[in-house]
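Only one protein chain is missing; all other protein chains are in place.
Each chain carries a letter (A, B and C) given by its place in the written order, and its residues are counted from 1.
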Amino acid sequence: MATTTYLEAIREGLWEEMERDPNVFCIGEDIAVYGGAFKVTAGFLEHFGEKRVVDTPISESAIVGAAIGAGFIGLRPVAEMQFADFITCGFDQIVNFAAKCRYRWGAGVPIVIRAPSGGGVHGGPFHSQNPEAWFAHVPGLKVLCPATAYDAKGLIKSAIRDNDPVLFFEHKALYRRIKEDLPEQEYTVPIGKAAIYRDGTDLSIITYGAMLYEASQAAGDLAAEGYSVEIVDLRTVFPLDEETVLASVRKTARAIVLHEDTLTGGIGGEVVARITEKAFEYLDAPVVRIAAPDTPVPYSSPLEQAFLPTAAKVTAKARWLLQY
Amino acid sequence: MATTTYLEAIREGLWEEMERDPNVFCIGEDIAVYGGAFKVTAGFLEHFGEKRVVDTPISESAIVGAAIGAGFIGLRPVAEMQFADFITCGFDQIVNFAAKCRYRWGAGVPIVIRAPSGGGVHGGPFHSQNPEAWFAHVPGLKVLCPATAYDAKGLIKSAIRDNDPVLFFEHKALYRRIKEDLPEQEYTVPIGKAAIYRDGTDLSIITYGAMLYEASQAAGDLAAEGYSVEIVDLRTVFPLDEETVLASVRKTARAIVLHEDTLTGGIGGEVVARITEKAFEYLDAPVVRIAAPDTPVPYSSPLEQAFLPTAAKVTAKARWLLQY
Amino acid sequence: MAAVRPMQWTPTAAAPEQDSEAGLSRRFLYYMALMREAEGRIQDKLYRQGKVLGGVYIGRGQEAIPVGAGLTTRPNDFLFPSHRDMALYFIRGVHPREVFAQYMGRAGGLTGGRDGNMHMGDMNRRISAIISALAAWIPVAAGAAMAMRYLGTSDITYAFFGDGSTSRGDWHEGVNLAAVQKAPVVLICNNNQWAYSTPLDKQMACAHVADRGPAYGIPSEIVDGNDVWAVYHATQRAADHARSGLGPYMIECKTFRMTGHSAHDPASYVPAHLFEEWARKDPIERLERLMVERGYAGRDEIDDIHAGIRQEVDEAIAWAENSPYPDPETLLDNVYETRPAGT
Partner (left out) sequence: MAAVRPMQWTPTAAAPEQDSEAGLSRRFLYYMALMREAEGRIQDKLYRQGKVLGGVYIGRGQEAIPVGAGLTTRPNDFLFPSHRDMALYFIRGVHPREVFAQYMGRAGGLTGGRDGNMHMGDMNRRISAIISALAAWIPVAAGAAMAMRYLGTSDITYAFFGDGSTSRGDWHEGVNLAAVQKAPVVLICNNNQWAYSTPLDKQMACAHVADRGPAYGIPSEIVDGNDVWAVYHATQRAADHARSGLGPYMIECKTFRMTGHSAHDPASYVPAHLFEEWARKDPIERLERLMVERGYAGRDEIDDIHAGIRQEVDEAIAWAENSPYPDPETLLDNVYETRPAGT
């Protein structure tokens, strides 16, 4: 039976890196004594001590800023936003300070910002957002959105070792829902590489994060109807692994880009634009996007269900595309 | 001879609205005594008094927040960011407070945030950015990027009368460069409507802001080569006037999306995605984007020149497309 | 949208004309007990039954703060509650039905299911909905107060916040702006000594939140936050100050969070003896003792108030449970005043 949850995978990756490198430390609100709002760092204080697991005041901007400063001195800080929604409070530090130092004056900023994002947990407008698209528009940042426990562990380790600022969005609806058996031996997952989650020939679904599982269910349903669907899991949403996306679409000639984040200005547009520009001759049908509609994330279940993209919506659109 | 600059047009629009409606007031840093870093509000203090032209401490978040609060009480605040680059310091107030009140609890937030954006003025990484794409990803906001003096005046007036939060990006390189004769009589320009800046049949260039003039020059150059280029000026970049864009592309079958903002995650992707999904059958060639590369805005002239999209780059790409 | 159509509601034991000391005491008790009862039902019943989903943050033990402060407000004042100030909504005339329906995500809730728990507001009743980002409403309250002065009224705003919220940049910017502008804002801190799991000394290196007043050139005072009369009088001073054009005034109410941070938090990081100590200072019991001592009310009357509240709450919950869920067809409504073409 699969044993490691997505949450535990992140914890393990973080733990291993802290064991490996004494310069790695964690900073954030309620991460030490409490172990984090989602308990990702439970037990860290006891093991690594309060110098390496630092509870801060409620100051997202200072948390990011302090991480940058510690990075200047040679540490490798891992900062936590209690919810990804609060990352807007540290926005300037991320997009103007962290992202631009290397380009401007050669100063690497080796920080990781972990942030639990995503909906489906009745969190309402401020505990459900998917802020990745903002940061995917900021040269100098790297933006990761792992969907599997394997990738979550492998990517958090790569993020910590990376010498540039990395945003690590953990989908909170996956924390305890996803379980996998992970390799015994150490491994990392490279930043900037998408994965073929499922092979197929008739249609590509390009997605990431929690939507991987909706795509996967849709692919299963469509397989029953005789269609072979390929799923590309971006994993890193910026910088984008264009090659893998294009290779898939050149093979299948049809593509759906799927994300939980709201439609307009989401990463979907970027992916579609690259496909349209660079694989135009291969396309047998319009490239379509499926995403949450352009509204805040509503709280009440029936509204939130209507808001979130689902396998059923994907299947319906896919059928249309496959018959195009 | 054309008489009204882009800057004066904004000033006039603002002035007229303040004359018309005593609930309109301005708030920002150095806007009263000094008349604003770019002198858009020069003379306002003397005419409207210090209750209506409020100099604040250096507190972008509080400026936006205070505007929201004043909006709750029935005023129509126009907040100024001294440079658009500092809007990141008020980011949370804009994207989480202002944008979501109506949806959550029916509270309209009738504020305007004016922000001088854009490069080409040797401003370097922090006085040259084009932050519109971030906000075009936030349901509840409206995002305007006027390119002409006529539109700048008409849109600032509409923005002030709008009952939702509007971001008004003024391209600072146009402030004194663009001059037009404006109508004597009062007018407004509707939010959410693109304009056909130039009619054409062979290729659509979809753009906004300062890039309109690069597109225009390119269109002129291409006309000399016998090509008829249509230019769509988005004016409002969110919510997008999809109909006008699609109608143009359905006519020309070829499209370039052009913006000064950096490529990845810019508005271009969104426009391309809508074209690809909804005008796919009309396309005779890939839709291509021309934008600044994915770097911070460099300071030194040769670097900045290489960074900014130009008519020459547009013309080269257009030729390729037209011969596709 | 439900949010903009206030319900009619007459609180059973809190007619505003009761302004004798005895009358006011009864109103204090009513609102404090109503808040206690309503929050208790939400956290200990509805949440456990799975009828309330998501986060639940209650103000048990802190009821004297929203009540003592809230009863100094005038109808046109604008209130910016924090997340442990439910009584302010009742004082503003929000019906308990609307609150329970809010928590249960129903159409009859104050936000019609759009948002949850204490994220509710109502323009008509001049009470704002917070956003999650703590202290974000401090600049908003400052701006609202500036607007009130601009309009020439003597209205003021009330901004509530916790000790931990003072660490946020927005808190600083908002208080500073209000101070410079002499905006009529009453700043009310519930210093319950914790911010989630973080104790005061990891939040700030000064002894009292009130120590921050001088940094903004504004008066600040410390008050026993479990003494509703003390809160009331201090807030009255603050409101008078603000209303007379002298600018913001800060009150730090010392209290204690008698629960975990939220319904899922057992608060094992809080030393148990502190709960015991502070239980003895319970603001409701304390008020009741005072009422009996001073002859404002007999035990029977007090019991009646509680009984009345229980009944009101029973009825309100029943109503809320019968309120329909919002129609998914409305999902796209009200993002803007007018829906943009093509959406």
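Everything below uses one rule, namely that contacts are C-beta pairs under 8 Å (C-beta built on N, C-alpha and C of every residue); 3 or more make two chains touch, one makes a residue touch a chain.
Just so we're clear, the structure is a prediction, and the values are computed from it rather than from any experiment.
The omitted chain makes contact with just one of the residues A:93, A:117, A:130 or A:204: A:93. Contact with the undisplayed chain is limited, among B:55, B:180 or B:221, to B:55. Which of A:132, A:241, A:261 or A:304 touches the hidden chain is settled by the complete complex: it is A:241. Within the whole complex, the absent chain has one touching residue among C:26, C:119, C:202 or C:257, and that is C:202.
When the whole complex is considered, the residue among A:39, A:102 or A:251 that touches the unshown chain is A:102. Remark: the residues of chain B touching the chain excluded from display are 29-30, 33-34, 37, 55-59, 61-62, 83, 85-86, 88-89, 121-127, 293-296, 298-303, 305-307. Mapped onto chain A, contacts with the missing chain fall at residues 25, 51-52, 54, 56-57, 59, 61-75, 77, 92-93, 96-97, 100-108, 139-140, 142, 162-164, 192, 239-243.
The chain not displayed touches chain C at residues 167-173, 176, 179-180, 182, 201-207, 211-212, 214-218, 247.
One rule holds in what follows: only the chains that are shown with their structure count from here on.
Distance between Cα centroids is largest for the pairing of chain B with C.
With each centre defined as the average position of its C-alpha atoms, the distance from chain B to chain C rounds to 40 Å.
Averaged Cα coordinates give chain A a centre that lies 36 Å from the centre of chain C. For this pair, chain A with chain B, the centres built from the Cα atoms lie 30 Å apart. Counting only residues that touch two or more partner chains, chain B has 92, 96, 100, 103-104, 139-140, 239. Those residues of chain C in touch with two or more other chains are numbered 111, 114-115, 119, 131-133, 169-170, 335, 343.
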